[in-house]
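One chain of protein is taken out of this complex; the other chains stay put.
Moving on to chain A:
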Amino acid sequence: MSNNAFVEPLSFSLIENGLAGEKTQFLFRTWRDNEGIIAQDSQMTRLSQYLLMTLPSAEPGDVPPLTFAGKHSTFRRFFPHALEPETPRPPTSFLPSVYRQGVADAYQIVMNGEPWFDIQRTGNRLGDGIPDMTLQRLLVKFRTSAGFTRIFCLMTLLEVHSRSYQSDRTHHQPSSQQKSDWHPAYQARVQPSSMHGNVPG
């Protein structure tokens, strides 16, 4: 990565060892075992409520256009109005440019066929009213046998650091969780006592 101090790549072995949560492990294994081919799959469909999907191309230094955001994704949680039909702006424009630029490099890698796995400390980069968070992100590129391509992003919220955020603006009860007391890289950055229950992303 370039000078994106708030994004740090992680080893895929963490996923393989089951330390990144079941959802991340399922997505990564499905991508690997199917060699990046996506087809109708009931387990993947269930996971989709936590996924973001984008087109496989982007402007330099920016994230690709968003085509899908599952209702339990962190994006929908923190930017609930971004995908409303009457919203005149592209959904990704709700992300401040400083954040988009910081996370954009990984998409270029994924567009070339490699997976990407990282941890992020967002600080104030997501804008006013959005808390400082630690996020885990897995990016993989899938294509159909007909060549239809999407980048899948599974973002997992590991911790909310600031207290200014008023719970959830749309979902009052987070649904299914991944275990959060797992991550060696994460544990190196935060005190175990400060870890919250995980919210799917």
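Side notes on the structure shown:
What we mean here is this: a residue touches a chain if its C-beta (ideal position, glycine included) is under 8 Å from a C-beta of that chain, and two chains touch if they have at least 3 such contacts; residues count from 1.
In the analysis below, contacts and distances are computed from a predicted model.
Of "NADH-quinone oxidoreductase subunit K", "Phosphate-binding protein", "Carbohydrate ABC transporter permease" or "Acetolactate synthase III large subunit", only "Acetolactate synthase III large subunit" is the UniProt protein name of the chain excluded from the display. The hidden chain makes contact, of the residues A:Val7, A:Ala20 or A:Ile38, with A:Ile38. By the touch rule set out above, chain A reaches the unshown chain at residues 38-42, 44-46, 48-49, 51, 53, 55, 65, 67-68, 70-71, 85, 144-150.
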